[in-house]
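Below is one structure; the comments refer to it alone.
Of the protein chains in this complex, all but one are displayed in their positions.
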Amino acid sequence: MSQVETSVHGHVLDIHIRRPEKLNALSLEMYHDLCRALAELDDNPQLRAAVLHAEGKHFTAGIELDEWAPYFVSGEGFPLAEGGIDIFGLVGRRRRKPVVQAVQGYCFTWGVEMLLNMEIRVAAEDTQFAMLEVQRGIYPCGGATIRLPQQMGVANAHRYLLTGDRWSAEEAYRLGLVQELVAPGQQHAAAMNLAERIATAAPLAVEAVTKAVDFAHHNSESAAVEQIFADLVPIMQSEDAAEGIRSFIERRDAVFTGR
Amino acid sequence: MSQVETSVHGHVLDIHIRRPEKLNALSLEMYHDLCRALAELDDNPQLRAAVLHAEGKHFTAGIELDEWAPYFVSGEGFPLAEGGIDIFGLVGRRRRKPVVQAVQGYCFTWGVEMLLNMEIRVAAEDTQFAMLEVQRGIYPCGGATIRLPQQMGVANAHRYLLTGDRWSAEEAYRLGLVQELVAPGQQHAAAMNLAERIATAAPLAVEAVTKAVDFAHHNSESAAVEQIFADLVPIMQSEDAAEGIRSFIERRDAVFTGR
Partner (left out) sequence: MSQVETSVHGHVLDIHIRRPEKLNALSLEMYHDLCRALAELDDNPQLRAAVLHAEGKHFTAGIELDEWAPYFVSGEGFPLAEGGIDIFGLVGRRRRKPVVQAVQGYCFTWGVEMLLNMEIRVAAEDTQFAMLEVQRGIYPCGGATIRLPQQMGVANAHRYLLTGDRWSAEEAYRLGLVQELVAPGQQHAAAMNLAERIATAAPLAVEAVTKAVDFAHHNSESAAVEQIFADLVPIMQSEDAAEGIRSFIERRDAVFTGR
C-alpha cells in the first residue's frame, strides 16, 4: 500500500499521508509521493487547491534518518525527482496552487518545515510542534532556519530552534503559524472547508494571488509592483472577471470556470 | 461638494472622506483628492502628521469599478497626477510625514490597501475587513499581495486573500494590522489623539524616523545603518536637539519648532 494516497473531491485534491504505524516518519518513498502529489495539483487544470493531512494520532514524529543520512552527509540535499515539486519549496520549480495543511498530535521537524511552506494551516488543539534537531546533534535543513523567524518572529523562532523545546497549538496560533484551532479529529474537515472556499473563487485570480505573494517575498518591492500590473491585464480580460461583475450586479454568487 | 475635505488643527491635517451615500466607494476624483491631501501634508512645513478618516457607518465598501477598469485592463496602473502622493505608496515619490488612519464598519479592498500603507491604524470594534477580489474574478492590485503577508504573517494573509473571507477588528488587532480598538464613533478622536501626540515630538526626528523605517524596508541592512548615521548628524546639530536636552534637565516637556 502506498504511503501517500490522493483523491479528488470536486476541484480539491486530498493528499493523505498514511503511515501511522511508523508515526508517519518521512521515508524517501513518502517524500517522492508527496512531491508527485503537489505536481498533480499544479498540472491538472481541474484542481484549484489541495488539503494535506495525515492518518493517526500524530501528524509525524520525524524522518527515517538512515534513509536520509547519505543525502545530508554528502551535502547533496533533497533528491527531488524529475517532474516533482519539492514539499519544502527549497529546490526546483515553484508551486502555483494553494495547499491547506492539517496537523494533529506530534508535528515534529519536517512536519513543521512542510507547514512553513504551505499557504494555510489548521491544527488540532492537541498538536505539539518541535524542531528537535539541536538536541540530536544535527540541525534543521528543510527551511526552518529561514522561515520560522519570518513567520513567528525571530526571537520566538530562536527560543524554539536553539532549545529543541516543544510548542503548543495555542502558541502556534498566537504567533501566526496556524490560522485555525479545532478539536482533535476535526482538522481534516476544517482544512477541507477552507480549500473548498478557495475552490469557489476565480481560479486565475487564486493562482495570481499565490504567485504574487511568492514573487513579492523573493523580489524587490518595485519588481513586485510591476508584476502586479502585468498579471492584472489577462485577469481583467478573462471570462471570470466578467462573471464576477455580473454576479455582483445580480447579487448572486459567481460561478467561475478558470477562463 | 468635494468627496475629500481637509482641515488643519494645530500641526495636524485632518483628511475626511465624505461620500457616505456611495459607501465611500473610491472614485477617480476621490483618488486624486486623497493623493493631493497627502502632498499637502508633506509640502506644508507647518504640518507634522495627518488623520485620515471617512464619514458614515462604513469606511468603504469598494471602488467605482467602471471608472477604474480602463486603467486595470490596460495594465497602466494608478493614474497618479503630477504633484500628488500615491495613497497606496506603490508609485511616485515617497511620503515623509506620518498618517494615522481610522476605520469603521466595512473596510474592504482599497480601504485595506491604503491602511497597509499608513503608519498607524485605529479601528472601531465593528470594523469588518475583506479582500474580496478573488470572489469577484479579479485580484488585488493596491499592494495587498505584497504587504498583507508582511504585516499579518504570510499564512494569515493567504487565509484571507485566497478565500475573500472577512476578518474582524479584533483579528486585525491580534495580528498587528491595527494598534487600537475603540467603540464605534470614537475612531476619529482616538486617531486625532495619536496624531497630536506625534505633533508634540520633534518634527525633524519624526520625519527622520518615518524615512528611516521606509528606507530600511526597501534597502539592505548595511545601507540602512549608514543612512542612520548620515541622518543623525543634522538632527544632533538642530535647535530642537538642544531644546530636548534642556527640557530633560529642566524636567519639563520640550517645545519643538522643527529647526
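Order of writing sets the labels: A and B. Residues in every chain begin at 1.
Criterion: a residue touches a chain if its C-beta (ideal position, glycine included) is under 8 Å from a C-beta of that chain, and two chains touch if they have at least 3 such contacts.
Because the structure is predicted, anything quoted here is derived from the model rather than measured.
Determine which one of B:Glu5, B:Asp165 or B:Glu243 touches the chain that has been left out.
Counting the whole complex, the residue in contact with the absent chain is B:Glu243.
One chain is left out of this view; which of B:Leu23, B:Val91 or B:Ile235 touches it in the full complex?
B:Ile235
Among the options A:Val4, A:Ile85, A:Val99 or A:Met152, which residue touches the chain absent from this view?
A:Met152
For chain A, which residues lie in contact with the unshown chain of the complex?
Chain A touches the missing chain through residues 65, 69, 72-77, 90-91, 133-141, 143, 145-146, 149, 152-159, 161-165, 175, 217-218.
Give me the chain B residues in contact with the hidden chain, please.
49, 98, 118-121, 150-151, 176-179, 194, 197-198, 200-202, 204-206, 208-210, 212-213, 216-217, 220-221, 224-225, 228-233, 235-238, 240-245, 247-248, 254, 256
Note that only the chains that are shown with their structure count from here on.
Cα centroid separation between chain A and chain B, in whole Å?
32
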